[in-house]
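Have a look at this one.
Left out: one protein chain. Kept in place: all the others.
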Amino acid sequence: MTLRVTRRQFFKLGAAGMATSSMAMMGFAPEPAVASVRHFKLTGAKITRNNCTYCSVGCGLLLYSRGDESINNVDDIYHVEGDPDHPVSRGSLCPKGAGILDFIKSRSRLSHPMVREPGSSEWKRISWDEALDRIARHMKNDRDENFVTQDENGNTVNHWLTAGFLAASASSNETGYLTHKVVRSLGMLAFDNQARV
Amino acid sequence: MTNHWVDIRNANLILSMGGNSAEAHPVGFRWVMEAKYRNNAKLVTVDPRFTRTGAVADFTAEIRTGTDIIFLGGLISHLIETDQIQHEYVRNYTDAALIVREDFGFHDGLFTGFEPVTGTYDKDTWHYEINDEGFARRDDTLQHPRCVYQLMRKHYSRYTLDMVETVCGMPRHKIQRIWDMVAETAVPGQTMTILYALGWTQHSIGSQIIRAAAMVQLLLGNMGMVGGGVNALRGHSNIQGLTDLGLLSNLLPGYMSLAQAEEQDYREYIEKRTREPLLPDEVSYWRHYERFHVSLMKAWFGDAATEANNWCYDWLPKLSEPLYDVLHTFHRMHNGEINGYFCQGFNPLASFPHKAKITESLSKLKYLVVMDPLATETSEFWKNYGEYNPVNPEEIQTEVFSLPTTCFAEEDGAIVNSARWLQWHWAAAPPPGEARPDVEIMAGLFHRLQYMYREEGGAFPDPILNLTWYYRQPAFPGPSELAREYNGWALRDVYDENRNLVCRAGEQLPDFGALRDDGSTSCGCWIFSGSWTEEGNQMARRDNSDPYGIGMTLGWAWAWPVNRRILYNRASARPDGTPWTREKALIWWNGTRWVGADIPDFPKQSPPSAGLGPFIMNQTGRGQLFARDRMAEGPFPEHYEPFESPIGMNPLNPDNPLAKNNPAARVFEEDRENFATFEEFPHAATTYRLTEHFHFWTTHALLNAIMQPEKFVEIGTGLAEELGIERGDRVRVVSKRGHVDAVAVVTKRIRTLQVAGKTVHQVGIPLHWGFKGVAKKAHLTNELTPFVGDANTQTPEFKSFLVRVEKL
């Protein structure tokens, strides 16, 4: 039998923790112990099926939340793992998907509307009504001022070129569809999503 | 993807090129590993770097960034000259036999019809020779000197092994080895799948690289086959869906397109898009264009859309430019021509090239509205973050609104994966604070505008006042309501040509075959028709059974079109309707109709004897080796150098300065002065993603920040030695447009290349990290990148540009 001890192991032996270990040796040892497997943290969780919001593999997710949607509870997602039924992902996830809880619960999540006034170096919290009223007024003024009904050749064009819109390729079909419908009804053409970037 | 994720496991050879599939799509990559173990398949990677995909590849080869067309063009020539093509497939299922117009030509790096002043082509000559009946002439022997096959052969005869070696910087033996492996899949029982991503799209020649790949697959008979295809591994989770829904400047849902300003006549607009067959009897499914269009107009404008007003033709905006892509838009914004801009889950400051220009552009806006779950760099472009965002807020007069939105975990809805699967998901918890779903924000803005136009009047209010709003709670449009709307419903009873009832008034449409051009159907996105039928939400289906054992789970979710999983699958069978081989059987003719493991991509009862081509969306019914007028810079892919080239010339066309770079690329004169030469910036740079991060989101996710905390750049040991850089040193990467500082990862995985007699070092720059989030703060990578885009998609050239690496 080959036995080796490294210098490093040796120093570890003499390092931190000696005080407590000596205490233990001096008769303060705990009772010969029972094992204690960590409590299973998913017991009783609500499971919701979803799909990963990152890439286009579309892996199946199981979102585990505390709370059962009863009226006095605000449900809270606390764990995410792969959906084993999903034909592509079969339960596995990549490092982004496996850590998606930290996106959902990111400290950077925004929770209320804000405005940064011209020239200011700070955000200011505002209400939804104020935000939407102000934005809609900007849009109306700009559209009325710059809407082009006919081009210089007399062609009917009915477009609004002084405003543009970037849509989100991580939003749902339903969001995309309604966004398209609204944006085109306003006559906007500078309209894109991440597909061509 | 023409095929789907699980189908990759049916391949015999996987070519991962123009993408780093293990890095960017690890879970989809599982099926590459399964192919290796189930089929004894081989994985080949071609990449500027030895990547994480390379770590498990059977063969890896290095290539100079931006030279993929040379490699693939050389491969096409190799396949033809060594006669390793799938003859029966090429003859029957491609346009190889069709004869091209006599006045078409290619000289000195340019195709006929180039107009240097505008950087565009007059494409009239890029067409087949048409006979008296209006159909393309053909020579099934493939011997006619102007048949597509012979023209293609001639075009790529210039792409010799020597040329490939000298332009790509790939060692000769590696080129030959890969070409030989690829050629083995020319037999019917063997298929190759090609997996690509932004490594192909983000070039000034990106679209043509992909076309070259498609041509290779057609020659090998690998399109429409199990384990075959050209598979775009797309980026965001619903980038496929938003493309399908047409959220692009010139598109409408379902790949329909808006009118140009000169298209004033509705009938002409429709007829131009109603593509009639170029060979007798072919399906040419786009000839039903008007059904899709009228149904969309009914969905959006309801009763206001009538035949009398051309279904509100003039209510849609018309384009005075070919399109208003993001480079064009920021060019205009930079010129002060845009007042308001909306970013819905989009971070252009980090995502678009030449950050300094983007900052200047945003600073000229009157108002900017950012809707996002996270605090993005764009939303704080006006804020000083020291060296990482050195702006003076006082000088920026843009009014900026930040609107908090829900994220995927807090809303119901469908997203479309790369394989075109529409998958429904469910909310698990309420959003933080006052955050709202985007649809409620859009509804809130729209209703305010509608109210103002109703009360105050204003510019062209008709489409705003008449836009349909079917939602029971107008302020809260429901995802299920919107999904039913894009599937479509019948406004009146719909009958087929034999007067059989297809669908009753008020019922959800079964599929797009039920669409009509007389105003009797409403449908928001024709290709999604079938996703929410009278049987309910097809996207929420969860039967994962695979009855044929080849990974076809037709009961899981729903794929467009009509739940088809492999496009062009008629090509998986011989012309006589039997599968090419038993192992590769997908659909087949059973004597009366097409049956099999997939939904046939073909008229179900059209017998093989009728001889229709399998590519039913094309006017020829055939795979197009010759793109006709559908591409901006030519019907055959041609190599052009990146706009910033480390060799400063195009070895293929050294004497024509017009043919050095893509002659039709998206480039503005003012940006040309910001392009560098290799004398000053000698290193060839490329940008990419890391598996630990997703763009700029995951720097906000602690776990991912822990896994890759700090910005780095990768340089090869050769360059490191030259510059005296050690692993872990801090370096500055400088381009003509800006610089980034980062930690140097010195690696053997980037090799020094010999290109056209020069030594070329490549530098790898991950695009992650910015000045927001919990990871270490950093310069945005797009400080460096050039403001130039592909000629067809206008996608910026993020993959090939010049830098200089300096030790700090």
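Labels A and B are assigned to the chains in the order they are written; within every chain, residues are numbered from 1.
In this section, a residue touches a chain if its C-beta (ideal position, glycine included) is under 8 Å from a C-beta of that chain, and two chains touch if they have at least 3 such contacts.
Keep this in mind: contacts and distances are computed from a predicted model.
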{"item": "Omitted chain, identified by the protein name its UniProt record gives, among \"Glycine cleavage system H protein\", \"Sugar ABC transporter ATP-binding protein\", \"Cytochrome bc1 complex cytochrome b subunit\" or \"Formate dehydrogenase iron-sulfur subunit\"", "value": "\"Formate dehydrogenase iron-sulfur subunit\""}
{"item": "Touch criterion as defined above, residue of A:Leu93, A:Ala167 or A:Ala190 at the omitted chain", "value": "A:Leu93"}
{"item": "Which residue of B:Leu15, B:Ala540, B:Val746 or B:Val760 touches the chain not shown here", "value": "B:Val746"}
{"item": "Option from A:Val80, A:Ile135, A:Val148 or A:Leu189 whose C-beta touches the chain left out", "value": "A:Val80"}
{"item": "For chain A, residues in touch with the removed chain", "value": "1-10, 12-18, 20-27, 29-42, 79-82, 91-95, 97-99, 101-102"}
{"item": "Absent chain, residues of chain B that touch it", "value": "22-23, 26-27, 29-30, 33-34, 37, 50, 52-56, 58, 60, 691-692, 702-712, 726-729, 743-749, 774-776"}
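In the analysis below, only the chains that are shown with their structure count from here on.
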{"item": "Between chain B and chain A, distance of the C-alpha-averaged centres to the nearest whole Å", "value": "25"}
{"item": "Residue numbers on chain A that touch chain B, as the complex places them", "value": "46, 48-59, 61, 63, 65, 67, 74-77, 85-90, 92-104, 106-121, 123, 128, 131-140, 142-144, 146-147, 149, 151, 153, 155-197"}
